[in-house]
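All protein chains of the complex are present and in place, except for one that has been dropped.
Which chain is which? They are A, B and C, in the order written, and residues in each are numbered from 1.
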Amino acid sequence: MSRDVCVVVTARPSYSRIKSALVALRERSDVRLRLVVAASALLERYGSAVVYIENDGFEIAARVHMVLEGENLAAMTKTTGLGVLELATVFDNLRPDVVVTVADRYETLATAVAAAYMNIPLAHVQGGEVTGSIDEKVRHAVTKLADLHFVSTALARERVIRMGEEPDSVFVTGCPSIDLAAEVLKDPRLSFDPLQKYGGVGATLGLGEGYVVVIQHPVTTEHAAARRHVEETLHAVAALGLPALWFWPNPDAGSDGTSGGIRAFREQHAPRSIHFFKNMAPLDFLRLAYNSRCVVGNSSMGLRECAFLGVPVVNIGSRQAGRERGGNVIDVGYERGPILAAVRQQVARGRHPQDALYGDGQAGSRIAEKLATVALKIEKRLTY
Amino acid sequence: MSRDVCVVVTARPSYSRIKSALVALRERSDVRLRLVVAASALLERYGSAVVYIENDGFEIAARVHMVLEGENLAAMTKTTGLGVLELATVFDNLRPDVVVTVADRYETLATAVAAAYMNIPLAHVQGGEVTGSIDEKVRHAVTKLADLHFVSTALARERVIRMGEEPDSVFVTGCPSIDLAAEVLKDPRLSFDPLQKYGGVGATLGLGEGYVVVIQHPVTTEHAAARRHVEETLHAVAALGLPALWFWPNPDAGSDGTSGGIRAFREQHAPRSIHFFKNMAPLDFLRLAYNSRCVVGNSSMGLRECAFLGVPVVNIGSRQAGRERGGNVIDVGYERGPILAAVRQQVARGRHPQDALYGDGQAGSRIAEKLATVALKIEKRLTY
Amino acid sequence: MSRDVCVVVTARPSYSRIKSALVALRERSDVRLRLVVAASALLERYGSAVVYIENDGFEIAARVHMVLEGENLAAMTKTTGLGVLELATVFDNLRPDVVVTVADRYETLATAVAAAYMNIPLAHVQGGEVTGSIDEKVRHAVTKLADLHFVSTALARERVIRMGEEPDSVFVTGCPSIDLAAEVLKDPRLSFDPLQKYGGVGATLGLGEGYVVVIQHPVTTEHAAARRHVEETLHAVAALGLPALWFWPNPDAGSDGTSGGIRAFREQHAPRSIHFFKNMAPLDFLRLAYNSRCVVGNSSMGLRECAFLGVPVVNIGSRQAGRERGGNVIDVGYERGPILAAVRQQVARGRHPQDALYGDGQAGSRIAEKLATVALKIEKRLTY
Partner (left out) sequence: MSRDVCVVVTARPSYSRIKSALVALRERSDVRLRLVVAASALLERYGSAVVYIENDGFEIAARVHMVLEGENLAAMTKTTGLGVLELATVFDNLRPDVVVTVADRYETLATAVAAAYMNIPLAHVQGGEVTGSIDEKVRHAVTKLADLHFVSTALARERVIRMGEEPDSVFVTGCPSIDLAAEVLKDPRLSFDPLQKYGGVGATLGLGEGYVVVIQHPVTTEHAAARRHVEETLHAVAALGLPALWFWPNPDAGSDGTSGGIRAFREQHAPRSIHFFKNMAPLDFLRLAYNSRCVVGNSSMGLRECAFLGVPVVNIGSRQAGRERGGNVIDVGYERGPILAAVRQQVARGRHPQDALYGDGQAGSRIAEKLATVALKIEKRLTY
């Protein structure tokens, strides 16, 4: 008898972080994959992850619109409440044997609450890491609701166990996002023209002399400052003298601050070296990053995938504070001067050696194997 | 400048567990108390806590109906989602400086999520305890969302710290429910006739020769068995030969199993020694317990207040498993035989010595003092 | 190419009023029936319509728990809001060609709003009737959102057209509930013992000398009076001298008033001639009504099915005010005296002639035919 494994994907980056596990689950005869696509993964404004999911041939068991609009925290909170409400109905109809939630975006807690309260065993991917902002609270709260933990590093496993989880429920699988990076390394050439393939807006750029990639998200609990933060990065990048490929942020509260800052900067400065993208197929994005001179911003992919790819990274601000990082990362604050200096230093230095800190490229199949075979239960108790 | 402290009360037992802190908060000039009454605290079927709250002279800042009907887990989950949605609006309108959530009922997580996501500092009362069932997941998830922790015991404090919370955010205040018990001890006489004052249904009883008190909740994750469990207790209590005052359960998923079991038993057996109550003012309830020969069931008050009151307790099943207990408690399983034997043993033994395990009666003022004066923040990070 | 017809059933009585159409839809090769079961149709407390639906062999495309608990109007309102929210997701996933909503219970407006706003053609069954209470507002609001109207009577059609609907969108099909009555007339014998088959609580009755059937719902906008109303009927029925088979009410706001009244009456008076049922299979219920001496209360089946069956009816209060009725009905107010007198008069009179006022027994197949074949559109405009 096969097991029904329900994975809830709520955002473009979450899809990248679980895709290799989805592929592995789909290939197993002892698993029936039930994929739920929800929240910003359904929205064009945030990159329409759903289109990539369908193009990758996955069948979608349910779609759930749940993102509230607004440049405020109430919208983020209500999105989560709506997620709990609606995922309850989805789980009540699908009746899966286990539910999987990915990482630490705010809406992943909705998946966790709905599954835990419905007495469905919950698996969490990427627990045990440490960062700044609301993600930190979300991640560990999900850990306390989860019955299975698929973590990226040995240190993450140790932390989850110290939080009181049973050791035999915590598995170091590596992060599935590294699986995509490993796939890219098989043929890392930039075989497409990003502007031609993905459109976007802004300057028309030639990438032959090298370029940088920028992706900067608002830091939720510093919400009001989001606009100022992104402006500093914009000034630094505009002054760099290399083309920049810039990606719009996630739908967190504050993204309107970041988006508004970008929009205003474009109106005022019409920067001639920056092109803006909404989204990109995950493998294309990794190829783009691999071939860049530097990745700039505060995305966790700078610490995770870029470690494996050996790409130099300038990590800005507090969003990744506390997260493990390799030698490819320089940390800076929010001021344009230090940002620019650090980018120049990384561009001058060139590629770093591969670092398997967050995984060796086999996370997806390990996660699928565990989901298909480990004993499932919903009762647990603090171990001390 | 005074601080706005918002306390969310969602159930009759939660009110008992926070009332002394509410009184202390109301008396402070440096605090403005904003009381939100929600969920089953508004429902007649679950004892209309709101009536007691109003009778105690508290002003209610907002009321939120959010309990879904149904003998199923989806209802419990959706209640929580609805709570997140609606409390977001309440907090958005009240804009408190700090929010307080009490204990570990499933809907308390809604308060915690709404406050944490709205960037409002969250205080949690009664973290760090260990029990069975979904409460266990809820309690520790709330801990990971909370910024201040008011715990009942030194062991609870140690656990919260081991989970990665900063030691200076965790305060051993004792449990406010013990404050009510201490108040009762000043004059513990049973000065009212419960049947006359509170009505209820069932046998007309004389309490002169002693009586027992029964309160048994469904154990959520054993939902289907709730009816069978309560039937065993009903048979044991009916066979005891002492009058029994029985209280209806909480609105958890499965309470229809428990309630249905009680209703069917009444139809079939018309028990002549049991009277059923929906609810009682907290102090009256404690006086009733104090003067009983034994408290039977699975309420946490058997371990908490009854330890302080020295009342013998027979604790049934897994609901309180893992929770600290004093010498006044005998634990038994769900079978009528051992239940009956244990009750007889406790009735024969008589009163136990006072045990301050869960507090010394000053918890309310300690909690109010901390809420009024400690530095408030929303950023935290795992301590390891 | 077949048409996807989505029918939303939200309550036990709604199922009876649409069942024959569901059967006819299921049998058509040009239709794919997508049945959504929601609200009180899922709840044991309100008769578990879902069990009958499954026993009748229907496949359920989605289940949606949405009933809020509480003896108040806020619960009713929020149930409707939740229905709009959740049915949006259901329709977004099922993508039906047309949605069907039945009659005028408050939650039917949720189906209507969700379908109309999703640009899905909406068919309404039983518009154009006139009654008291909130149902009146609901029914006509649904008419203004609907694109197809399947009405029971010529007068109903005239009213719908006068409200500004296009005449060619309004079809007199008769009411599908009459189809069940017609089926019962093929063999109307009471071939089962209701107490044995359906359990229930209350007096053990012999039905050989005749009996009456009672079903009384709270009148929403007179909410506070619900308890008093039902007490009057209870006294009248207890005084009748014939056995009474009494059915519990719907989950409207106020049903706790009615239910509470019944429960209190049972505690105080232990009526020896009344047996209480939660629910019954629709055909069994109609056979029971057919063989009764009189149907008492305020259910619309007294005016509809009982007209066709020729059963004498005593209709109490304002709930059916304005609805067309045949010669089988005597209307009375809420006082026990006139109720008792009217029941005695009807019992003495005996069976009435068949009256096809609400249909000839072919409504289901007519509705299915129209749903399968008429041109569907979503644009309409007031005709004047």
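By definition in this document, contacts are C-beta pairs under 8 Å (C-beta built on N, C-alpha and C of every residue); 3 or more make two chains touch, one makes a residue touch a chain.
Keep in mind the model is a prediction, meaning the values are calculated, not measured.
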Chains shown that the absent chain touches, full complex: A, B, C
Residue of C:I60, C:A74 or C:A341 touching the missing chain in the full complex: C:A74
From C:T89, C:T258, C:S292 or C:S365, residue that would touch the chain that is not displayed: C:T89
Among A:R45, A:R162, A:R336 or A:R381, residue touching the chain not depicted: A:R45
Of A:V23, A:A74, A:V295 or A:V332, the one touching the omitted chain in the full complex: A:A74
Which residue of C:D168, C:D187 or C:E379 touches the chain not shown here: C:E379
Interface with the undisplayed chain - residues on chain B: 62-65, 82, 85-86, 88-90, 92-93
For chain C, the residues touching the chain missing from this view: 72-74, 76-78, 80-86, 88-89, 91-92, 106, 109-110, 113-114, 116-119, 130, 132-134, 136-137, 140-145, 159, 162-164, 220-221, 223, 321-322, 378-382, 384
Sites on chain A contacted by the missing partner chain, in the whole complex: 42-45, 65-72, 74-75, 78, 82, 201, 251, 256, 267
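One rule holds in what follows: only the chains that are shown with their structure count from here on.
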Euclidean distance of C-alpha centroids - chain A vs chain B, Å: 40
Centre-to-centre distance between chain C and chain A (centres being mean Cα positions), rounded to whole Å: 50
For chain C, residues that touch 2 or more chains besides their own: 65, 82
